[in-house]
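Okay, here's the structure, questions in a sec.
Apart from one protein chain that is not included, each protein chain of the complex appears where it belongs.
We call the chains A and B, going by the order they appear; numbering starts again at 1 in every chain.
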Amino acid sequence: MNVTTTAAVRRKVLPGFGLTMGYSVLYLSLVVLLPLSALLFNSTGLSWAKFWDIATDPRVLASYRVSLSTAAAAALADAFLGLLLAWVLVRYEFPGKRIFDALIDLPFALPTAVAGVSLTALYSQNGWIGSLLEPLGLRIAFTPLGITLALMFIGIPFVVRTVQPVLEDLDRDMEEASATLGAGRWRTFRSIVLPELFPPLLTGFALAFARGIGEYGSVVFISGNMPMRTEIAPLLIMSKLEQFDYAGATAVALLLLLISFLMLLVINTLQRWARKTSR
Amino acid sequence: MKKAVMKKGIKKGLITGFTLLLTAGLAACGNNNSNNGAAAQTDAPAASNAAGAAEATKAPAKDPVELLNVSYDPTRELYENYNKAFSAYWEKETGQKVTVKQSHGGSGAQSRAVQEGLEADVVTLALGYDIDALKNKGLINDGWESKFEHNSSPYTSTIVFLVRKGNPKGIKDWPDLLKEGVEVITPNPKTSGGARWNYLAAWGYALDHNNNDEAKAQEFVQELFKHVPVLDTGARGATTTFVERGIGDVLIAWENEAYLSIKELGPDKFEIVNPSESILAEPPVAVVDKVVDKRGTREVAEAYLKYLYTEEGQKIAAENYYRPTLESVKEEYKDKFPEIKLFTLADKFGTWKETQEKHFNDGGIFDKIYVPGAK
């Protein structure tokens, strides 16, 4: 849509680059980067060999596997469900819409431990849902499936709330034009709407994913914490701290952070690229 | 040319940002103070601010004083009652008002907070290892274990079993936990200080019944943990799993917590089974020397812990399901705390440091249960 805007015009015309950029970088450095560098600093107390030992411990590796796979599955599910929720919220009028809208944010407001306890209450063998699934041989609580569910709960607002404003802002002229040209509604959605929504969807996915990797409070109640099977990486950090092993804890955390950072970077780059090609 | 302009702009941004942050920071601090001040005026005395305490240290003993007791989780009711009793006692003795603030959390996390600067006058934690860590940081002087009687543990507890009403699986002693089809709930000893006592109780029992054969004991404990379907991170999580989720046939728990959970969650649904032999859990107390010297609160802090050993202090402990150590009170409450053969940590394991390194640190025996061939 903005094809006419060239780089030169942008740079020349709009004011405030220095102010906003300077402030952003400073604030970012003080609130995020400086404290995070403490993490780096603390694990440099370790020799490389020791660091490698900690990072490649079979139990640590297994926990990374659990954390990454459940977070990815949850973020993917959130992307689909979140799109549905956002679409319905923006495009349709129906009774109870306000309550509907208000409910979306509640997973953020609920302390994660409470979320964990309530979800476990629902999905354990004697819970409302768990007891229905038990005869079918399907167990959710204390399996990776339970972790995924908890992470879905934690992550869903990310997707809905990043898609929603973009969808609200979407220009309908294009859709109308597409309809006038004889495209069906589904085709219009696929070729006009979805490309527009893809960048915020990716953002939502990335955020839900990143949040899921680090999540602790809600997961430890529903995961069962069995070593090698349902033990998440943040739990290992906690157990190292419990031994006052700061270096080990920060090493695991650092590696986890590095993985998420790289993934976010890839997704953000992909997202920017998707935006460019969709134009 | 353009670059220069841009750089200037960035500089401007940095300066503006800095000013803004500074203002906000100052505003936050101001807010903090005024809030504390307001709280001190309108609230219960518990909320009075630190400035008051600092003044108190300079002025004669008549001025009110504040103590911070950093404790572990299930001691709230105990210390809530005890603090009242001690305040009354201290005021009567010395004419000085004392307010004791409480902080509760996981024992290890609480110890870390004190190491990192939480100004606790006294610590009352779940295990000696967490106090040793404070000693290692130079906050507590050597020999804290012998500063007060009974290894500085004014009250004790032990590890018992909580089973469902009627004891359907017929669990009477440790070997019953290994029976086919029995599910055991106990938290993860790596994240829960309390759970380390559970593990050690089982280990000690196995040693005693296998002529102190370590390999046999390890086998026993390993087998035991095969019966654990869920490893919660803390004692409360494990209790919830057992009580609310209906998972497992037996919960291994501290005696005081078993009583507390029966009282709070359903006397008609659970009962306590005492094994033939268990460990004497000694939750220790200590004065944080560096803090009391800095704040000038040594006298009252020491008196606070000493008073735990008096008849009144012991009764409060017993009322809150901790085993008293004073003979007269022991006698009075003997129906409540049945006789169990108890061994101590020192009997079977030595010091906390040795125990922690051998069993619970990374690569220790507990890890080997789950990771075959781990270093």
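FYI, a contact is a pair of C-beta atoms (placed from the backbone, for glycine too) under 8 Å apart; a residue touches a chain by one contact, two chains touch by 3 or more.
Assume contacts and distances are computed from a predicted model.
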Check: The complex lacks one chain in this depiction; which UniProt name from "Acetolactate synthase, small subunit", "Sulfate/thiosulfate transporter permease subunit", "Protein lplB" or "NusG domain II-containing protein" does that chain carry?
Finding: "Sulfate/thiosulfate transporter permease subunit"
Notebook entry, point to check: What chains on display are touched by the one that is not shown?
Noted result: A, B
Item checked: Positions on subunit B where the hidden chain makes contact -> 20, 24, 27-29, 31-32, 35, 39, 43-44, 46-47, 50, 68, 73-74, 76-77, 101-105, 109-110, 112-113, 115-119, 137, 234, 236, 239-240, 244, 260-261, 264-265
Checklist line | Absent-chain interface as seen on subunit A, which is shown | finding: 1-2, 4-5, 7, 9-11, 13-17, 19-21, 23-24, 27-28, 31-36, 38-39, 41-42, 81, 84-85, 87-94, 98, 100-115, 117-119, 121-122, 128-129, 152-153, 156-157, 161-162, 164-166, 168-169, 171-172, 175-176, 179-180, 185, 188, 196, 199-200, 203, 206-207, 210-211, 213-217, 233-234, 237-238, 241, 246, 249-250, 253, 256-257, 260-261, 264-265, 268-269, 272, 275
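Following the convention adopted for this analysis, only the chains that are shown with their structure count from here on.
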Checklist line | Between subunit A and subunit B, centroid-to-centroid distance (C-alpha), Å | finding: 35
Check: Which bits of subunit B are touching subunit A when the two form their complex?
Finding: 6-18, 20-21, 106, 108-109, 111-112, 115, 133, 188, 190-191, 193, 229-233, 237, 240-241, 244-247, 356, 360-362, 367, 370-371, 374
Check: Which positions of subunit A touch subunit B when the two form their complex?
Finding: 17-27, 30, 57-59, 117, 120-121, 124-127, 141-142, 220-221, 224-228, 235, 238-245, 248
